[in-house]
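With one protein chain removed, the remaining protein chains of the complex are shown where they sit.
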């Protein structure tokens, strides 16, 4: 068997549409899968953080992958989120997804408990020894135990089945350190960034692609940013990165993740249903406002009409202040407390 | 029906013994349950953080409660950890545990995603509306979305079924703020601390009890500290709190939680088996050293013999340096992970 | 010369009144010094964090101590903040304050740069070798490089002139660890807490006193809390600790530190002048509101009249909700981001 191709490009971590009963809306999920592929994403990434994998049952997580694999029929590679309660259950999920024909799985570092590097190593080593399918390590230190550089390096050297890392820290020097530590020995190992806000510079310093939530809402932009950057058209790429950042900020900081992305996905024409994490009455009201803001941003790009209530005037191109002002208020708080 | 009694005293969050196949060791779990009750703990708290609830499957979590409820047969109240993947699944767990006759459930705030206070409120409100059994809120900000004071206050005012909070932050002013905000309107609402390192001062500023992992290892000490403190024997209580802190530090900072507690439980004569989170070869070696240190500490209290290799000499009473030195090294680690 | 007495009791870290030109208001500083002594504080602590030592020049810092030492004339001990730009300058300050007859100096760990424990040790060791006056270590990890337990232990063992630690972390287990590590070898070494919110429990677990900003505003309460706690009148002490916490929260979280304390000091009849850190127009407006809130809290205790605009009604005793609600909003944010 020839070696599988290196993971490259934009993989979409997709939200799962739900019906009125809160169950998986299979028809809409299939329609959304097609739409993403048609709009140019290089791959799909179900059961990621954006996909709210923790809020589904074991059986539901499997069903999501099964539906999407069936709908995709090999048109694009699938990276299947496979983390379960413990190593044994995770390996079982790897086996199942392998049978479904996914390109690879992605496994988040253990969460809830904050594990030390040796424990994180031991967890992935056990998986590396038994998985029948290629594995992407998933480092998201804001939610789960961090995977540090020596651990990535050691795992990459010891386990051929571990073929990539998705890193959502957004930390560029950290990404460079990983690439320096791994690439000389494993040139085919793939580095994917999960932080849309730095996609262009991440690609420029050596990343192979990204798993980017924005690509579930504006795949046209995320994909184009990828293409422009790889083509070395820096000025145009920069302009698009600025635009994407504004969208990303508006979606990620406006409400508890991933509500902003769900609201935006609705604006692109999908019936997402309500999320499983209940919202207070106030939050529902706020979300309506956020939806208007997002609609204006999407309307600027021609992806939708302006809301009935209209949008704030802007002096050509993108308006740099209004959205940003609100978002910055929250960000400021975060920074001030050393969080962001 | 008369109102249920207020939750008071020391509840043990118990580790679950596993057999060689990594499955629940029912016989040992039953024996451990009896031992805890016989050694004076006021209640049991299966499926807590010490109980590694996230590492078991849905079915296993239910079986653990079923076994312990069956074995306890009402001798002491059970606080059953009931958090599941989402609100609906959690409510189903509440219903099931209610049928088993537990005194109350304890539900950790949503984790992985970091939720804002309104989302945390909405989550518990939904549970408060539908639970058939009394609910204890579980605040453990180092692992899960924090439950802030206004949220506790509002939930306590709106939902009679929410009857207690277990707080593992160890933050005394925070505990006072909660008590000030809730007790005037809900005098029967119970405040339990999960931070053994501050058990005595927590009781003195108004807590009703604790869910303390040390009570799964040295129930004699944790219980006695509770009794001495309530009896106003401050000097003796302080001395015991110092002793408990040293044991607690040695168990909590020596290895990834809860391995130190598992090692100590073995020293008290239980066949815990290996945990489900794999350990590296080095970690197994380290754990042997930690076990010796713990054995010396437990031998000092007469709970076990000294290890064959002997213990460091001490000048009467507790030796203040040696353990502390090691512990501090590990505290440093903890800080590095933003935990302490 | 007989050994100096152990540092015990409540030391007041005092704000320095300024005149309209922004210069030290000597007359008011002298009047305030007398008032504090007359109201029962055990000692004075100029040039602390509350005293905004970083906002004065070298010469001003010296003058502040000189004025207060002259005014005190030995009635109570003075703990003089002596941190300067580098070790040499700090030792010079120690020499000068020694000539002024202060009981001891207090030296904050190096700040701006975050130093490792060996550097913190080396800094204080150099001071310990050359200081002519007793030294209190000052640990305030939210502002300066932390002083960890092994460093405190080592410094206490090597330098007789280092006689105390003031710890503002508010972390009770940390305080116990320090006491366990130091007291066996240095029984006269003093442990002072700078976190008013936990004064009573800190005293109960073994502290010798506190350097508490509330004692600059309500010395009657802080002192009484100290006396009740030492007398073992736990129920009354707890009630007073609750009251003090509410005042403390209102002063510390309502505005950038130490503006809330300055506003409250004005309400006790002192002409503080404006602080040196400029405030925006909005902040001045907010401060007026905060002053009203504080005035109501102080009026409840009989220390001042109610504001002209009146106070919110309360059902006897202290009203547990209104103030707390606002304060909690801020605290909640802090907690949520893992800061407090």
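Labels A, B and C are assigned to the chains in the order they are written; within every chain, residues are numbered from 1.
As a convention for this text, a residue touches a chain if its C-beta (ideal position, glycine included) is under 8 Å from a C-beta of that chain, and two chains touch if they have at least 3 such contacts.
As the structure is a computational prediction, the values presented were derived from the model and not from experiment.
Of the listed positions C:71, C:119 or C:169, the one in contact with the omitted chain in the full complex is C:119.
Where subunit A meets the chain that is not shown, the touching residues are 148-150, 153, 170-173, 176-177, 179-181, 184, 195, 197-198, 200-201, 204-206, 232, 234, 238, 241-242, 245-246, 249, 320-321, 324-325, 328-329, 331-332, 335-336, 338, 340. For subunit C, the list of residues touching the undisplayed chain reads 22, 49, 54-58, 85-89, 110-116, 118-119, 121-123, 125-126, 142-144, 146, 256-257, 276-280, 282-283.
By our rule, only the chains that are shown with their structure count from here on.
Centroid analysis (C-alpha atoms only) places A farthest from subunit C.
Spacing of subunit A relative to subunit B, judged by their CA centroids, is 35 angstrom.
The geometric centre of subunit A is 47 Å away from that of subunit C, both derived from CA atoms. Residues of subunit C in contact with at least two other chains: 338.
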